[in-house]
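The other protein chains are all here in position, but one chain of the complex has been omitted.
Letters A and B mark the chains in the order given here, with residues in each chain numbered from 1 onward.
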Amino acid sequence: MEFPTALLLNAIIAGLLLGGFYAAVSVGISISFGMLDVVNIAHPAFIILGAYISYIVNTHYGVDPIAVSLLLSPLFFLLGMALYRVYYLCFEKRGQESLRGLAFFFGILFITEVALILIFGVDYRTVKTAYADTTLRLGVVDFPLRLVVPFLVSMAMVVGIQLFLTHTFFGRAVLAVAQDQLALRLMGVNPVRIKELAFALSIATAGVAGAFLIVIQPVEPSIGREYIGLVFAVCVLGGMGSIWGTLLAAFVLGLAESFTSTFFGPSWAPAVSFGLLLFALAFRPAGLFGR
Amino acid sequence: MSEMLLEVRGVTKRFGGFTALDGVDLVVRPGERLGLIGPNGSGKSTLVNCICGALRNEEGVIRFEGRDIGAQPTHRRTRLGVARSFQIPKPFVSMSVLDNLRIPLLYAARQHEKLATDRVADEAMRILRQVGLADKAHARSSGLTQVDMRKLELARAMAAKPKLLISDEAMAGLSASEVDDILALLSRLKQQGVAVIMIEHVMRAVMKFSDRVAVLVTGRKIADGDPQSVVANTEVIKAYLGEQ
Partner (left out) sequence: MSNRAFAAVAFAIALAIAAASQLIANEFFFSAAYTVLLYVILATAWNILGGYTGYVNFGSAAFFAIGAYTTVALFYAFKAPLIVTIPAGTAVAGLAGLGLGYLTLRLRGVFFAIASLALAVVLFTFVVNWDFVGGARGAYVMQPSEVPFGLKRYIHLLFAIEVLMAAAALVIARAIETSTFGRGLAAIRDDELAAESAGVPTLKLKIISATVSGALMGMAGTTFPYYLSYIEPSSAFSLSYAVNSIAMPLIGGMMSWMGPLIGAVLLGTVQQLVQVTISSAWNLLIVGVLLVLFVTLAPNGIMGWVEAWRRRRNS
């Protein structure tokens, strides 16, 4: 039998492109969960919200969705700040993070999904972009632009965040707050403020990732839930809070899904990310009494 | 060797690149009172966590009554007879003071004392009287004063009927009379044949209480012996200027 080189190469490229997108989707969780220890299960809800907002502006004004999301990211930033304020006041301060915090974010996720169903219905929505139908071809490999453009912007965003975290004062304060809040306070920095801004950043990335999502595939309100396993799988596999780790893990996941889809059929794809999550939890446990 | 209740040999614990404990040796005999002192960050709590199983040491062995307990989960070690109090009290907040004691009585004490379920409340009250919390038996454990919370922590450890009780800075931040309260509480354990490791910064309490004192500095034991000679040891004075 002829070795399916073309199929394999295409699966690899599609996997890598998808992985780049998954990195954008997960970088926010790396910050909010990996570094700040806030279990924001509602992260995918903001991705979907970003997708729908890009959709509205794109449908009414014809502007490119990714450009829209970048322009509107300050809105998501503010939304993230507000959300963290509520979370901090009601949960973290009282020291009851685990159960109630989880229920809280789950409620937010749920409300967002249902509200979107009420406004938009359950039909799939898509956007029109200049490059949606263009596919570059290099030899036997296809490079669909609807995957390439989000990939490039996503890489820029992820690398940008990593540089920001390691080279600016605020960024390094975020890295520090994950490790030693007391020391930070002694330096005169308010850790709560840092956490609030970092969390806001994570929500802003979600909004932008939403635009990537709707460029890549049609969107309907309930697909947010499928991404929960994905983002946490990437975060855990990536080592909880390491941006480079997240990037690597995202590529692994993208390749795994691409291969599954190509060789076993697309209906099994949702199970891949969750399967990888269970695998990640089994072999990289953060442990109960120590991290 | 079988005279040793607790044997800690060559215990090393690392957190990534940081070595919290470096080849620590420690023994405790039955009924002995050991004071464990050292500056903040010297590894005292880490050592307690390793002995109790909350952390796993990378190197070394921990033996209790001659048996290697390194692979045992924390609850088994408690049932074998090692109980501890926590530096920052961790009461079961949804339960009353008395109900807090039911837990170790039902789950740990049963191993070496036949205790019928209907006798548990009586036994809990007896322990509460010993520590001076009897009048608060039915109060919510979440609204206690600092010293009462410390007493509850120790009472809970005592309710496990241990052979070795580790008291982790139970006196921190307390007034002089409160310190005496706790001291009296711990001293009574000697009469019951319970060995105690007292981790404290309050030097007068350590000196008064201990049969022996060990000193931990940056993960290493630098002194171990008679209290008077240990505090006169120049290395100890250099590394750790005690209080009082």
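The rule is simple: a residue touches a chain if its C-beta (ideal position, glycine included) is under 8 Å from a C-beta of that chain, and two chains touch if they have at least 3 such contacts.
Since the structure is predicted, the reported quantities are computational estimates derived from the model, not experimental observations.
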Touching the absent chain when the full complex is considered, from A:103, A:140 or A:156: A:103
Just one of B:56, B:90, B:126 or B:238 touches the chain that is missing; which is it? B:90
In the whole complex, of A:90, A:136 or A:156, the residue touching the missing chain would be A:90
By the contact definition given up top, give the residues of chain A that touch the hidden chain. 39, 41, 86, 90, 96, 98-100, 102-104, 106-108, 110-111, 113-115, 117-118, 222, 225-226, 228-229, 232, 236, 267-268, 270-271, 274-275, 277-278, 281-282, 285-289
Quickly run down the residues of chain B that touch the omitted chain. 52, 54, 73-76, 78-79, 83-84, 86, 90-95, 99, 102-104, 106-109, 111, 117, 156, 159-160
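One rule holds for everything that comes next: only the chains that are shown with their structure count from here on.
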When the C-alpha atoms of chain A and chain B are each averaged to a single point, how far apart are the two points in Å? 45
